[in-house]
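This part shows subunit A:
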Amino acid sequence: MTGAGVAGAAVQVAAVGAGAPLLVGWMRQVRALLEGRIGSGVLQPYRDLRKLARKQSIVPEGSTVVFATAPAFIAATMLVVAATVPTVTVASPMDGVGDLFVVVGLLLIATVALILAALDTGTPFGGMGASRETTIAALVEPAILVAVFALSIRANSSNLAAIVTATAHRPGDVLTPAGALAFAALVVVIAAETGRLPIDNPATHLELTMVHEAMVLEYSGHRLALVEWGASMRLAVLVGLLANLYLPIGIAGAHAGAAGLVVGVGAIAAKTALLAGALAAGEVFVAKVRMFRVPELLAGSFLLGLLAVTAAYFIAPRGA
Partner candidate 1 sequence: MSAHTYATLVDLAAGALLLSAVLVVWRRDLQATARLLAVQGAALGAIPILSGIRRGDVQLAVVGVAVVALRAVVFPKLIAVRLRGELAHEREGAPLVNTTASLLVTATLVIVAYALSRPLVRLDASPAARAAPVGYALVLIGVFLLVTRRKALSQVVAFLVLDNGIDAVAFLATLGVPVVVELGASLDVLLAVVILGVLAGRMHAKFGGTDLDELRELRE
Partner candidate 2 sequence: MTGVAHGDVARPVGPAPPADGDSPATGAPDGRAERAPGAVAIAGVTTTALGAAGAATGVVAVVRGIGPIHVGSLGPLAGVTLAAGATGGAFMVVVGLVAAAAGVYGIGYGRHGRSSPLQLAAVPAFVATMLLVPLAGSVSTFLATWELMAVASLVAILADHDRPAVRDAARWYAVMTHLGFAAVLVGLVVLAASGRADGLVALTSRAASASSASRDAVFVLTFVGFGAKAGLVPLHVWLPRAHPEAPSPVSALMSAAMVAMGVYGIVRIDIEVLGPGPRWWAIVLVATGAASALYGVLQSSVSTDLKRLLAYSTTENMGLVTLALGAAMLLAGYGERSLATIALTAALLHVVAHAAFKSLAFMAAGSVLFATGLRDLDLLGGLARRMPATTGAFSVAALGAAGLPLGAGFVSEWLLVQSLIHSRPSSGTLLALVMPVAVGVVALTTGLGVAAMTKAFGIGFLARPRSTAAFDARESPAAMLAPMAVVAAACTVLAVAPGVLAPGLRRVLLDTGSSFGAPPHLGLLLRLPGIAGSISPGLIAVAVAVAAAALALVAAVARAGRSRRPADRRAALWAGGGGPLTARMQYTATSFAEPLQRVFDDVLRPDVDVEVSHVEESRYLVDRVRYRSRIVDVVEARCYRPVLGAVATWASWVRRAHNGSVNRYLAFGALAVIVVIAVAR
Partner candidate 3 sequence: MSVSALIAVPVGAPLVAAAVALVSRRRSLSGWSGIAASLAVLAAGIAIAARVGSGHVVADAHLLRADAAAAVMVIVIGVVGALATFAGVGYLDAELADGATTPAAARQYEVLVQVFLAAMSLAVLADNLGVVWVAVEATTVATAFLVGHRRTRQSLEATWKYVVICSLGITLAFFGVVILYFASIHAGASPTSALDLDVLASRASHLDPATARLAVGLMLVGFGTKAGLVPFHTWLADAHSQAPAPVSALMSGVLLSVAFSVVLRVRALADSALGPGFARDWLLVTGLATLLVAVSLLVAQRDLKRLLAYSSLEQMGLIAVAAAAGTRLAIAGLLLVVTAHGVVKAVLFISAGELQHVHGSSSIADLTGIAARSPLLGAAIGAGLLGLVGLPPFALFGGELAIARGMADAHLAPALGVALVLLVVGYASIVNHGAAMLLGPARAGSPAIAVTRPVAVPVVLGVAVLVVLGVVGGPYPHLLETAATVLGAR
């Protein structure tokens, strides 16, 4: 644990926490522009959050502590994830505390918290969204783990810093068949995890198509703000992670000074913006798939991950 690491972790958390809504705004703006709309500007999510935070929060009668505390729990989990995932620095003190599997687990537990909150309301919408989200989450989990497995083979560790450092030392290693397959798998998985097209449509309010929205229908006020903030952090963390797994340029090392951290923040911001823009651009060209086609998509992702693993074993770049 170094001072730079602790500072880096704090910067990471701050950057993710503060920048996540911006990322969402950026993606919306990219879509709007590509669709020929003016868009509401990249800062709109901040305005939404501020508005929600000032409004009265209504708790449905009959709901329990689960409903009341889930938003805070979700946001807190995301902050911990943000501290763990190497976005700005590879020297976060949280790195040894939680590896990639823990990160995946924390993301999943946040999902479960939201599912339970949705069920807690007892509405048909909540149940519907929960049911769909559960199905997706259950299938995303194996896909993401196998893809991660493929990436961890190279570093021979599942600790994120180790993987990222290994890539930083030998950037060419990711350009293997295994790396490519894993990348494809991860893109699908991230789309599913963050409720993006083609799995879920973040902009819809139509009961037949929505998953995430159906679950949060009963939320209002500051609780809704926390839920939305948590969702944006999830997006930011995953996109940032994907970026650093494949292109760890500029990430701060264990002994980086303040300048290093600034560079790190700048680098990750640029990479995320680029990647998120690409994802948003991609979303313009796809439609949401039917709910019952989603498993096929995720199974495909799982298969890609598995292929990546076997490729990593059998087409090892340097015979390891």
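Regarding candidate selection, all candidates are chains of the complex that A comes from, given by their letters.
Criterion: a residue touches a chain if its C-beta (ideal position, glycine included) is under 8 Å from a C-beta of that chain, and two chains touch if they have at least 3 such contacts; residues count from 1.
Everything numeric in this text was worked out from a predicted model, so none of it was measured.
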Chain touching subunit A (counting every copy) in this complex, out of 1, 2 or 3: 2
Interfacial residue positions of subunit A with respect to candidate 2 in the complex: 53-66, 69, 72-73, 75-77, 79-80, 83, 94, 96-99, 101-102, 105-106, 108-109, 112, 115-116, 119-128, 130-132, 134-135, 137-146, 149, 152-153, 155-159, 162, 207, 217-218, 221-222, 226, 291-292, 295, 302, 305-306, 309-310, 312-314, 316, 319-320
